[in-house]
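Scroll down for the structure; my scribbles are underneath it.
Heads up, one of the protein chains got dropped from this complex, but the rest are sitting where they should.
The block that comes next holds subunit A.
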Amino acid sequence: MAGSTQKSAFREGVLLGLPFTLVIVPFGMLFGVVATEAGLDLWATMGFSALVIAGAAQFTALSLMGEGAQTWLVVLTALAVNLRMAMYSAALVPHLGQAPLWKRACVSYLMVDQTYAAATAAYEPRDGMPLDAKLALFFGVATPIVPLWYVSTLAGALLGSGVPEAWALDFALPLTFIAMLGPMLRTLAHLGAAFVSIVLSLAFAGLPAGVGLLLAAMAAMAAGAAIETWQERAA
């Protein structure tokens, strides 16, 4: 019984993860191409995608290395881009916090924007979902996404600089984030948070890479929570 619940949760996760492959493939390929063009060998390019698995941070590191930034500054800035994952980690605690340590360690490795977004969106409307089903669903979401991240990076690295500029692969990242964002803007509070994030990230554009984004994101989260609180009181 429990086994069949897990199997169907895993299958549901795979189905939830599948649409993301349409963005993972061009994004991973883009990283492979850009890294190769920047002079990284195949192993270093694959090392990034296997050990870091975070496209935005990988691109940040690549561009800072290209600018000749200090090693510690490259690492620190790219880590700042990934700080949002501390919030994903915290957001998953109410759902997966009771799982055995080694499973939480596996979930942590597979925690990317897409697996976090798809899994929490599936958990939230279902309060009574058992832990094993939640875990199976998470691993299901990751199954089509993470291996394809490696494979598409490899494909991009092998293609190297053979990709025509007309493909405009540079815009895969913004379009991906925007497409994820649209369906999330459900309430006034979500809209307010997004607005604050845009205004402040542009206002802080002069700060060192990553710092402005962090400050803007913290202010935007506070704005979202404040609007929600204000609406609760008004209701």
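List of remarks:
As a working rule, a contact is a pair of C-beta atoms (placed from the backbone, for glycine too) under 8 Å apart; a residue touches a chain by one contact, two chains touch by 3 or more; residues count from 1.
Keep in mind that, in the parts below, contacts and distances are computed from a predicted model.
The complex includes a chain that is not drawn, and of the options "Peptide/nickel transport system ATP-binding protein", "AzlD domain-containing protein", "Rieske domain-containing protein" or "NADH dehydrogenase" the UniProt name matching it is "AzlD domain-containing protein". Shown as candidates are A:79, A:148 or A:163; the residue that touches the absent chain is A:79. Across A:9, A:40, A:119 or A:157, the residue that sits in touch with the chain not pictured is A:40. Of A:48, A:123 or A:149, it is A:48 that touches the chain left out of the display.
Those residues of subunit A that touch the chain absent from the view are 19, 22-23, 40-41, 44, 47-48, 51-54, 56-57, 61, 63, 65, 68, 71, 74-75, 78-79, 82-94, 96-98, 101, 104-105, 107-109, 111, 113, 117, 165-166, 168, 170-171, 173-185, 189-190, 193-198, 200-202, 205, 212-213, 216-218, 220-225, 228-229.
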